[in-house]
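I have a structure here, written as structure tokens, and I will follow up with some questions on it.
With one protein chain withheld, the remaining protein chains of the complex are depicted in position.
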Amino acid sequence: MFEFKILPRLSETDGVGHIHNTILPVWFEEARRDLFKIFNPELSLESWNLILRKYEIEFINQISHDKLVSIRTSIDKIGGKSIIVYQEAFQDIRLVASARTVLVYFDYSKGSPAEIPELIRKDLYQHLHSESTS
Amino acid sequence: MFEFKILPRLSETDGVGHIHNTILPVWFEEARRDLFKIFNPELSLESWNLILRKYEIEFINQISHDKLVSIRTSIDKIGGKSIIVYQEAFQDIRLVASARTVLVYFDYSKGSPAEIPELIRKDLYQHLHSESTS
Amino acid sequence: MFEFKILPRLSETDGVGHIHNTILPVWFEEARRDLFKIFNPELSLESWNLILRKYEIEFINQISHDKLVSIRTSIDKIGGKSIIVYQEAFQDIRLVASARTVLVYFDYSKGSPAEIPELIRKDLYQHLHSESTS
Partner (left out) sequence: MFEFKILPRLSETDGVGHIHNTILPVWFEEARRDLFKIFNPELSLESWNLILRKYEIEFINQISHDKLVSIRTSIDKIGGKSIIVYQEAFQDIRLVASARTVLVYFDYSKGSPAEIPELIRKDLYQHLHSESTS
């Protein structure tokens, strides 16, 4: 599991101090940085090898502007050419949102999905969501 | 069905001319404007009566920066206190993305979900996705 | 002079219905599209030839979320390797914001500013702010 902390920005806040729903995909993406590094250690844009196929975000509690948000990222499922990432965002100890994202391993030179290499796969297994391994 | 056209912004475009995945929730929200007006004819923020509970977005084809995107919005399901909205984004004639969004009718004065009034419900039925009515 | 109309987005609005200050650079950039086409008719990112060196934005009146904003773009000054663009944003007939932007003509292959070609210069003169020509 990866943990990432984010401080809501003033420009992401509406007048009553809540975070707009369109901001969450940005935060969840930031929280996947360490996961991206398994695929691309330098986060080099030239050798980017993932495509986002789908995300699903649930808004569970209002997010206020004045407190850190902590996002936990784990892997739900490792397929041949894709993975499903599961993330939960907490403020204080309250779960405020969750996300499920499908990322496809992609060979940009061929323009098509590719098998996730064994070395990467090994690293990914260490972040597999505990409930999924049982 | 509602139709809404949007021109991708230069600031939404990466260096190879594609639209970033975090932009789609913004576009789909804009495309729900006419739907919001059924609930709130003036789009008055003081009398806002909807809460976004969940969205699910699929990225089907790359979106380029130089052509209009046309978004079609219809209703998939009308429940007692919530609706499911279905949207498709097209560029030229290609489907580039789709979204399914759960909106809850909300009484902010009581802080709880509420039954969708009959008058609003009638209007909503006119935008029910055709396949869903069969 | 170029004119560009923009409808404020729901996600750009704070809870009291005003537009956040960080959104204006995005709008003013969109309103420079026709000007960009003088330099780059297809708005092709591969042959982009301008660099933004500076902008200065004044916030004159509150911008509300529910009405079209009309942005007028003209050129204040045409230098050897750069231009100064002047823009005014109106809502109804009220001036709500203005911007002055310095754009440098740039040869990305050499990595340095370059002289604006005569053909482009001719086109630019037609959009020179009237007061500046007197």
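Which chain is which? They are A, B and C, in the order written, and residues in each are numbered from 1.
Here is the rule we use: a contact is a pair of C-beta atoms (placed from the backbone, for glycine too) under 8 Å apart; a residue touches a chain by one contact, two chains touch by 3 or more.
Note that this is a predicted model, so its numbers are computed, not measured.
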* To do: Could you tell me which of A:Val26, A:Ile78 or A:Ile120 touches the chain that is not displayed?
  => A:Val26
* Structure fact -> The one of C:Glu3, C:Asp34, C:Glu58 or C:Asp123 in touch with the missing chain is C:Glu58
* Asked: What is the set of chain B residues that contact the non-displayed chain in the whole complex?
  -> 11, 13-18, 20, 22
* Structure fact -> Touching the unshown chain, chain A contributes residues 9-11, 13, 15-17, 26, 29-30, 33, 42-43, 45, 65-66
* In the whole complex, what residues of chain C lie against the chain that is missing from view? -> 21-22, 25-26, 29, 51-59
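By definition in this document, only the chains that are shown with their structure count from here on.
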* Structure fact -> Ranking chains by how close their C-alpha centroid sits to the total C-alpha centroid puts first chain B
* Asked: Measuring from the mean C-alpha position of chain A to the mean C-alpha position of chain B, what distance in angstrom results?
  -> 23
* Asked: Hey, how far is the Cα centre of chain B from the one of chain C, in Å?
  -> 30
* Structure fact -> dist(centroid_CA(chain A), centroid_CA(chain C)) in Å evaluates to 35
* Structure fact -> Multi-partner residues in chain B (2 or more other chains touched) are 26, 29
